[in-house]
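What you see is the complex with one protein chain gone and the rest in place.
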Amino acid sequence: MRDHQIHRRRFLEAAGVAAGAATLGFPLPLRAQAPAIKIGVIHPVTGPLAEPGQACRLGAQMAADAVNGAGGIKALGGARIELLVGDTQTKPDVGRTEAERVINQGAQILMGSFDSGSTAAMVPVAQQRRVPFLVDIAAADPITANVAKAVKEGQQKLQFVYRNFPTGSSFGKKAVQYFGEVFKEAGVSPRRVVLMYCNDLFGQNNAKGFQAAHAAAKPSWEIVDVIPWPEPPQDLSTEVSRAKAAKPDIIAPITRPASAQLLFPELRKQRVDIMGIVGPGSPGLYEAGQLAVLKHDLEYVLASIPWANFKNPRTAKAAEEYQKRSGGKTFDTNSGYSYDGIMLLADVLERAKSVDPDAVVAALKATNYTGGLMQYGGPIVFNELGDNPNAITTMIQILGQKPVAVWPKEAALAKLVFPRPKA
Amino acid sequence: MKLLGAGAIAVLLVLPAFLGSYAITLFIFIFFYAFLGQAWNIVGGYAGQLSAGHAAFVGVGAYTAAMLSLHAGLTPWVGMFVGGALSACLGVVIGYLGFRFGLRGFYFVLLTVAFAEICRIVALNTEAVGGALGLYITFTGNPRQFQFQDNRVYYYVALALMLSATGIVAWIERHRFGVYLSAIREDEAASEALGVDTFKYKMLAMAISSFLSGIGGTFYAFYLFSLQPNAVFGIPLSVEIIIRPIVGGAGTLLGPILGSFILSPLGELSRAYFQAAGWSGAHLIVYGALLVGVVLFLPEGAYPFLARWLRRGRSGG
Partner (left out) sequence: MDLTLVGQGLLNGLLFGGVYSLTAVGLTLIFGVMRVVNFAHGDMMVWGMYLAWLLATRLGVDPYLGFVVCAAALFAFGLVTQRFLVNRIVDAPHEMQILLMLGVALILENAALVAFGPDPVRVRSALTASTIWLGPIFVDVARLVTFGVAIALTLALYLFLTRTDLGRSMRAAADNTYGALVIGTDVRRVYAVAFGIGAACVGAAGALVSPILPFQPSGGLAASVTSFNIVIIGGMGSLVGAFVGGLLVSLAESLGAVFLAPSLKELVSFSLLVIILLFRPAGLFGKGVS
């Protein structure tokens, strides 16, 4: 009884000190028990990217809880993973400051940050302070490529930045490949594809990658019109009218949730007659919130996106937990890759057997991890640029108002339906 | 007063020896935004021509220096002046259009916003400057490329920028140029009537202000290592630039500096505090309330209030 009371008072003291110290930014003195391993997890949880940012943070937290629940990092005496969370507000200067702040509070590893601008601003911090930085999600190729180049040219000694996410160029290549395979599987040969995309960083990057891959592959289908819109749009009626005027067989949309909510009803209202909607890869086409708003407009829509591997029994459990903790949301690209990011880091720590930056980086480079929940084309490894070449996309389809993997065959959980049935 | 200023500068000079990297980063942003605010202060505070589009100048300077570095290998130490010059050109264009056509007050504000937005949309759609993806600068830590492995060097660069801009404004204050600007701010029609060439002085203020902002853009590019149109031309950056001098006291020498020293740490504290509580967005509500509070309780800005309070203290005792 006595011990319990003393323990509780000590805990409250510690919590008070911790709160005060954390606020003032002073590094905490270590307490008894195996010290927690602090990972700085920084995402845009406010501002225009708040929706994916909050999903990433929750995914990371779930993974940390899973690792701790299974006994922590065994190679470090069962040390728990503690997340120090940060908000970039989608601003690069805030991203940099947050990275510095969590490192000051003891973060030994960084993860983040979805938005390429903030991520690029955090790279110098990682390099300057020698803190390993795992990019869980970010599209721009140069983020890792530039660091690799600097190391190669001798301007930097060691690469601290690694990315476990498909790069912009790989999105495009896989999408073009899947388009061809899906058409062949369905036994149809559409000729005219209209590419429509949101004109922000992600949309432009993907659209460019898609067009470049198309030009390189020279398939039997043509991109007959390319229609970008400012994101977020208030009205897409003219854009859809333009698409309709191009007489498409297929509409290939790259959207964000807001623009998808405008695009799909508009396509139906204007009675654009097509074989189907096949997305080269973007959010907005499969999330629980989107399905709730768009309902049957999304039925039969195909999208080539980074997706979780639902053939893995652990995935279904994680998805269920995520649904509960997020108030009904889908375990998808954002939450999934942040989840895998923490799981990956746990594996790295087990192999590094220490939090020393050189040991962690060496362990990162030697990664060969198969415990991820997302669909990969092989184990997680890092190439000479610091990217994971096995991070790929999967073609999913909305069937029965639920997103399910339909291609490639190894990942498919249902048979693909194409062309879409006439309404 | 001068002794106080010298003392403060001395303290700022030796501070990095005692601070960790996080605190140094905070100071860097305090100095940087104070610098941008001071640049704005020339035309927005002293001349009274409110601009909410100063991000346009920062952006032009940033993109220029970055492009010259990436494609022509030109060191940003020179590139920053080219960027500043281009920004000044844009400033002169906007100033000419605004002042020649007699735009005042809110109409001028909206003209500046329109130009910043036009720059943003053009950059967003121009492949050559990277479009929405923007430009990425490799971190090498090489001083010849205006990059430093040690955060502390950035601290001194930012401090130097802030002090230079303040020095320029102090010079303006002390000379006829400053008197004319104040006259224009108080009553432009009367100044015209008295024979002051208001157009010339407003244009000069605009040119200097935009030139300095352009130089700030280079610092931005080589401290944050990437440029995206929405971040560097967008309205949120323009807002960050103007709130510091307004809170500190527009048209006063120390206003932008005081404003930056108030807003940056408070914003940082509230974000750090609310982060743990898990309410994303709560810290910005606090920030907004702070701005409202300043307007209600310090309607002339923090510096005039502080100056009066100090004076009263001294004369009372």
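Every chain is named by a letter (A and B) in the order it is written, and numbering of its residues begins at 1.
Note that contacts are C-beta pairs under 8 Å (C-beta built on N, C-alpha and C of every residue); 3 or more make two chains touch, one makes a residue touch a chain.
Please read all numbers here as calculations on a predicted model, not as lab measurements.
K.L.:
Could you tell which one of B:R104, B:H175 or B:K200 touches the chain left off the display?
P.N.:
B:R104
K.L.:
Which residue among A:A36, A:A50, A:L76 or A:V381 touches the omitted chain?
P.N.:
Final answer for the missing-chain contact: A:A50.
K.L.:
Return the single residue from B:V78, B:A160, B:A190 or B:V295 that touches the missing chain.
P.N.:
Only one listed residue reaches the unshown chain, and that is B:V295.
K.L.:
Considering the whole complex, not just the chains shown, which residues of subunit B touch the missing one?
P.N.:
These residues of subunit B touch the chain that is not shown: 44, 50, 52, 97, 101-107, 109-111, 113-115, 117-118, 121-122, 124-125, 235-236, 239, 242-243, 246-247, 250, 279-282, 284-285, 287-296, 299.
K.L.:
Which parts of subunit A face the unshown chain closely enough to count as touching?
P.N.:
46-48, 50-51, 53-54, 199, 227-230, 232, 234-235, 237-239, 241-242, 245, 257-259, 261-262, 265, 268-271, 289, 293
We adopt the following convention: only the chains that are shown with their structure count from here on.
K.L.:
Can you give the whole-Å distance between the Cα centres of subunit A and subunit B?
P.N.:
Spacing between the chain centres: roughly 35 Å.
K.L.:
Considering the complex alone, what residue numbers of subunit A touch subunit B?
P.N.:
On the subunit A side, the touching residues are 19, 22-23, 25, 27, 45-46, 50, 53-54, 85-87, 89, 91-94, 96-98, 100-101, 103-104, 116-117, 120-121, 123-124, 127-129, 139-140, 142-143, 146-147, 149-150, 153, 155-156, 168, 199-201, 203-205, 208, 230.
K.L.:
What part of subunit B is in contact with subunit A in the complex they form?
P.N.:
Touch list, subunit B to subunit A: 20-23, 25-26, 29, 121, 124-125, 131-134, 136-142, 147, 149-151, 220, 223-226, 228, 230-231, 236, 268-269, 271-273, 275-276, 280-281, 283-284.
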